[in-house]
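The complex appears here without one of its protein chains, the remainder shown in place.
Letters A and B name the chains as they come in the text, with residue numbers starting at 1 for each one.
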Amino acid sequence: MATAVNAPEASSGSQPAGRRRRGWRDLPVLRQVQQSVGLQRGMLVAGLVLTGFFVLTAIFAPLLAPYEYDQLRDATGPFGAQQEPSADHLLGTTVGGYDVLSRVIWGSRTALFVIVAAVIFSLLLGVLLGLLSGYFGGWLDRVLVVVADAIYAFPALLLAIVIGIVVNGGQSSLFGGILAAALSITVIFVPQYLRVVRAEVVRIKSEAFVESARVIGAGHWRIMSRHVFRNSTRTLPLILTLNASEAILTLAGLGFLGFGIEPTAAAEWGYDLKQSLSDVTSGIWWTSIFPGLAIVLVVMGLTLVGESLNDLADPRLRSRRRGSAAPSDVAETSVAVGPYTAPVESPGGTDGLERPTDPQEGQR
Amino acid sequence: MTTTTTELTGSTDAPDDEPAPRRRRRGGGGGLGSYLLVRFLLIFPTIFILVTTVFVLMRLTGDPITAALGGRLPAAELQERVREAGYDRPILVQYWEYLTALVQGDFGTTQSDNRPVTEVLTTFGAATLELACYALIVAFLVGIPLGRLAAYLRDRWPDAALRVFAILCYATPVFFAGLVFKLVFAVQLGWLPVAGRATTGSEIQLQTLDSSTGIYLIDAFSTGDGEVVSDVLQHAVLPALTLGLLTAGVFLRLVRTNVIGTLGMGYVEAARSRGVSERRLLRKHAYRPALIPIVTVIGLQIALLLGGAVLTETTFEWKGLGFQLVQYLEARDFVAVQGIVVLAAVIVAVINFVVDVIAALIDPRVRY
Partner (left out) sequence: MSGPTRDVVGIEDLTVSFATDAGDVAAVQGVTLSVAAGEVLAIVGESGSGKTVTARSILGLLPETATTRGAVLLTSKDGASTADVVTLGRADLGEVRGRDAAMVFQEPSTALNPVYPVGWQIAEGLRAHGKFSKKEAREKAIDVMRRVGIPDPEHRVDSYPHQFSGGQKQRIVIAQALVLDPGVIIADEPTTALDVTVQAEILDLLRRCRDEFGTAIVLITHNMGVVADLADRVAVMYQGRIVEQADVRTLFSAPQDPYTRQLLSSVPRLGEGRARTQDRADSRTRAWESATPVVEARDLRIVYPGRLRKPDFVAVDGVSFAIRPGEVLGLVGESGSGKTTIGRAIAGLTKVTGGSLQVLGTEMNGVREKRFRPVRERIGFVFQDPASSFNPLLSIADAVAEPLVVHGRAEDPQDARGRVDELLEAVQLPKAFGDRFPHELSGGQRQRASLARALALDPELLIADEPTSALDVSVQKRVLELFDELQRELGFACLFISHDLAVVDLLADRIAVLYQGELVEEGTGAEVLGNPRHPYTQRLLASLPVPDPDEQARRRSVWEQLQGT
């Protein structure tokens, strides 16, 4: 039994007594960059660069874009429809006569708005429900889990359409459009946050330190806020990035199906792609390629970040430095912390984010 | 993922089948039979929840007639039509009526072309089914072997390349992938048709067939005309690739992650310690246990596939349910939309049940 534990008395006890300072290196994401090695680091950094580029573009869109998103003419007259890329219009113009480059740049703004709104809504609701569901259990938990499972398994796009109908009604102003998209995405994501947070809460609830708080006589509120809540949000940055990328895909999907935002209200990549559908047959490529590429790059960036965080969080997936030839002196840290000693309970499970891997999970 | 909390004092010297305190078990005990029964019964609340959610959401905006025609008809006439259709009665009555009709297989009647929704479902369902099958074949053929390869070559450059490929697959919106495929293979190179399920000539031939299944490939074989078969296949290539690659990316990641997980398990190490070759470790010892979670999650990808089908069908004018859904959306025919969405709910619930059964059957811990 003694060997099952990774921290022997002799080890950390004799380590230097000073507490590690908690500096900027400990910020989420930055800490992971430090941890990562080789290809994994490359993927994470590439993702961060793409994501950073996207956010900066969105923030500085008014400065970067040559024209407004709904501008059809300048001092010299109308732009003209389906113009090939030229010095005036670097990426050409659309079938509606807008400047493609400007639409692509302004589109990043819309995308960012939607991501932020959707993530905030679903985070608040999902975390709260997950906390309650996991902590109290009982019938509330069962009902929430069944509902979450049902929605989770349902095609996200169809649900988004239904909600789009509800929210949008008929008008599609910038605010209404963004709200519709954000709400649709929220409904899809709340079950995911609920699941992840609930799973974490259930795990933490059985940890000795929570039981210890119960034995002490701490009330539910104190246990939840002081012991459970902060420990259960460990995986959130990770699903946050993955969900942000899904949010963009859903927004674009809605736009493509005609539930997007009118071109006069804001620029939206999915809408532009829908408009370019007929161009493709006649060989006009610039109207579709650029907004499409914008989506791909942003989603790739976010996904790379999310997946890298996921890998780093999972000891089985994390790659480690290879051994070098010259060992230093005998260190006092336990080698039992080495990668092979930690037994993983079941072969199941990709990670906390994936859908249930335990066939009975859904029934509880 | 199983959160077993065993007493840490050591292993119980009784078969694991015997319950231990504070231990949550996978399956077992009550036997496969009762597990399947409970899992089967769970289909109904799932469908019920989705149907209710959709109903409530759709009616939040008001009745379908006002939604479709509001502003285009004089107010009095509109009210008359609403009353005729019974949309002015209490919402609970309407809900009950809707549910009872649904149980009898009546999904309502479309407003735009006045057809029973069930008829729409059967007419266009076959096309969607056909597309989904093609896509699944592509996804399995691409995703699973590549996922295994990536796991085997973990952290080397082919693995990184495969992962980026996987991410690219699901980072690309299906409709954009479709557009690019069209642009390159249909418009620029001219190798494949731009859109549709078959050329007009073939379609006429297929529709005059006596026993038409609606699945073009099968029907094409029934005509016995090789040209029709090749025509149908050519039309299927791009949509199948578009939708299939999306799912393949997910499968690749899933297989890679799970196989890497099982490759690190004690039993693989134990087999290695007895001299079992690395290839065999991957093919036999790590792959089989990884398959159980893979199957479960693959089942849940059906949702992704259905959502993707709507977009793929629109991109390629593939006249299936997804394509039709968009037509009804544009016509603001929400009865039809609701019907199609509810059908999707039923399909998803049933497929997830079937997948869980398969997962349980390949897991000896549940089987015995």
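Methods note: contacts are C-beta pairs under 8 Å (C-beta built on N, C-alpha and C of every residue); 3 or more make two chains touch, one makes a residue touch a chain.
Since the model is a prediction, treat every value here as computed from it, not as a measurement.
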Contact set of the excluded chain (shown chains only): A, B
Contact residue for the chain not shown (choose from B:P64, B:G214, B:P289 or B:G307): B:P289
Residue of B:V38, B:A75 or B:A161 touching the missing chain in the full complex: B:V38
Touch with the omitted chain, as defined above, among B:R272, B:K319 or B:R332: B:R272
Footprint left on subunit A by the chain that the document does not show: 1-13, 15, 17, 19-20, 35, 207-209, 211-219, 222, 226-227, 230-231, 320-341, 343, 347
Touching residues (missing chain, whole complex) on subunit B: 6-17, 19-22, 28-30, 34-35, 38, 265-278, 280, 284-285, 288-289, 292, 362-365, 368
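Keep in mind that, in the parts below, only the chains that are shown with their structure count from here on.
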Subunit A and subunit B: spacing of chain centres that average the CA atoms, whole Å: 22
Residue ranges of subunit B in contact with subunit A within the complex: 1-5, 8-10, 22, 26-27, 35, 38-39, 42, 45-46, 49-50, 53-54, 57-58, 60-61, 67, 70, 154-155, 157, 159-160, 163-164, 167-168, 170-173, 175-176, 179-180, 182-183, 187-188, 194-195, 253-254, 257-258, 260-262, 264-266, 269, 289-290, 292-293, 296-297, 300, 302-304, 306-308, 310-311, 314-315, 325-326, 329-330, 334, 337, 340-341, 344-345, 348-349, 352, 356, 359-360, 363, 366
Complex contact set, residues of subunit A against subunit B: 1, 38-40, 42-43, 146-147, 149-158, 161-163, 165-166, 169-170, 199, 202-203, 206, 245, 249, 252-253, 256-259, 270, 273-274, 276-277, 280-283, 285, 288-289, 292, 295-296, 299-300, 303-304, 307, 316-317, 319, 339-340, 343-351, 354-363
